[in-house]
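We show some of the complex, not the whole, and keep each chain where it was.
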Amino acid sequence: MYLHVQRLIHDIVADEPDPAAANALQEGLGGQFGEMRTMMQYLFQSMNFRGAAAKPYRDLLQGIGTEEISHVELIGTTISRLLDGSPRYNGKKTDPLDTPGAGGDTPLRLALDEGNIHHYLVAAQGALPVDSAGNPWSGSYVYNSGNLVLDLLYNLMLESTGRLQKCRIYEMTENKTARSTISYLIVRDQAHENAYAKALETLGVDWGKLLPIPKTNAEKFPEVKKLVDLGLQSKQYTFDLTGLSEAGKIFRGMSPSNDGTELDASEQAPEGVPSTIADERFEEFAPGLDPELLSLIQATADIEMAEVQPVYGPVEPTKGS
Amino acid sequence: MYLHVQRLIHDIVADEPDPAAANALQEGLGGQFGEMRTMMQYLFQSMNFRGAAAKPYRDLLQGIGTEEISHVELIGTTISRLLDGSPRYNGKKTDPLDTPGAGGDTPLRLALDEGNIHHYLVAAQGALPVDSAGNPWSGSYVYNSGNLVLDLLYNLMLESTGRLQKCRIYEMTENKTARSTISYLIVRDQAHENAYAKALETLGVDWGKLLPIPKTNAEKFPEVKKLVDLGLQSKQYTFDLTGLSEAGKIFRGMSPSNDGTELDASEQAPEGVPSTIADERFEEFAPGLDPELLSLIQATADIEMAEVQPVYGPVEPTKGS
């Protein structure tokens, strides 16, 4: 069972809208090696897991899989922010439609030239479950062989490929919003790469100097370096509210990435940052333009709400933090 | 951000393996109107949501979306249990391969006759991200128009269709494992149907006698009736650890399903039941047959684990419950 925290797992840095960068980031969300895939793959591997004696491996998969849901949330929100407002349409509520936008263009003219037209035509300047070439995410991506060693080997390759592609995305854009999220995911992918490499070490493999893959200068990207200096590539959270996770039996000892750090699984979750709600976009008819409905919604928002009974954790502690 | 509880959201009743029933349940997992779809659809609608004034609607989507992840976990695990052991292969570790199983058949002969051969050939008697006809789940299923009214209308139709299909699955099998999970999901789909119908009511719609759809005798299925008598179709949890959810501003008042109950959103989450790990399946080479690796895994399992620092909730309270 899963619970949600109304906070993002990592901060998103503000910058100008950038639909081309948004489209590149779609690979990290809905691509064959993106976050939707890792999330679903580890969720299936956890559900179908066999062998009580191997529970630490199951818990490692379950914990990383839970983190990936938050990564979907993070990169999806980042894409939305990169798209939001990109048409530079300046419509006011009083006269919203068909008024020329920046440069005299029709309000959504930009959609014909940039990235994926579906970002405007279908998704109202929001994220889509597709890759950067527009292919919808497919269940056929999920790998779960039933053989633990093969699953671990695949996962190692999967995290490395995800990181490789994110390094390339970093090289495609200077947009700070895009780079900050990509950098965070690069470091977390490396943490997961370390997790699977270490799991294979417990089964006898000695990686020598092979890891990480790519063994790049990516650590020198300023945003990445900052997080690596904090040791984020060597930390794995349990994301577990029951205290039953045994992932720490595997994720410990020297990092297989040869950076001299020690792996640490002693934290439940990062603190996160507050999440916000985007503005209405009238040129997308989303959700706007209807005063009567807006007033009904506002009426709903003004009603007092019953107090919720907590079962799985404090309802208050992070509120307002 | 999401956290996980090592408990299933609802109990799975034990019965004989039944691969044909398992395959029918795949529609509820990876089908166009299954749990992977509702989960992803509400997750995307939450991420891309617009309009701070409409936060109660966002929180309703977010809460239901979080529940759907637990539904994916529940129905996926149910499918695994229905498949697990279905070949009736009696191989022992000392002589595991190619020994005739029940009826003198080869160990996996059953795979050629029942449901989806991939359940044995690809997934090692585990769940797959596909529907009951074998189509992989597709990102093109996700609907998120950006227009709040349309999204709510779609979600209402989606939950009703999901429930309709689950009623049909109930009519296909007498297997208790299958029926218990299907019945739980029928009732929860109705709760979500109520949620979206009520949200549209706040925008002025009067449904008259139209709901629920199907307006069936399904409530008379014994397993369903038991849960309806508990009022589970009129309850919606927040699944929120931050206490910020405003879903209760919508999910309250008389049920739009005309059953005389009042909607209630005052609980955080159900208590759930402990989850277990399936046995090894040697005829699938999953994960078994390798004494050396098994002993390495056992060695890992015997090591003491560091204590985890809780951030978002008690690590202990539900342990052992």
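First chain written, first letter: the chains are A and B, and each begins at residue 1.
Here is the rule we use: contacts are C-beta pairs under 8 Å (C-beta built on N, C-alpha and C of every residue); 3 or more make two chains touch, one makes a residue touch a chain.
Owing to the predicted nature of the structure, the values given are computational and were not obtained by experimental measurement.
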Total identical subunits in the assembly as filed, 2 in place: 6
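The definition used in the following text is that only the chains that are shown with their structure count from here on.
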Angle of rotation relating chain A to chain B [CA atoms, steps of 5 degrees]: 180
Distance between chain centroids, defined by C-alpha means - chain A, chain B (Å): 22
Contact set on chain A toward chain B in their complex: 1-9, 30, 36, 40, 43-44, 47-58, 62-63, 66, 69-70, 72-73, 76-77, 80, 122-130, 136-140, 142, 144-149, 202-204, 238-246, 248-250, 252, 265-272, 276-281, 284-288, 292-294, 296-301, 303, 305-319
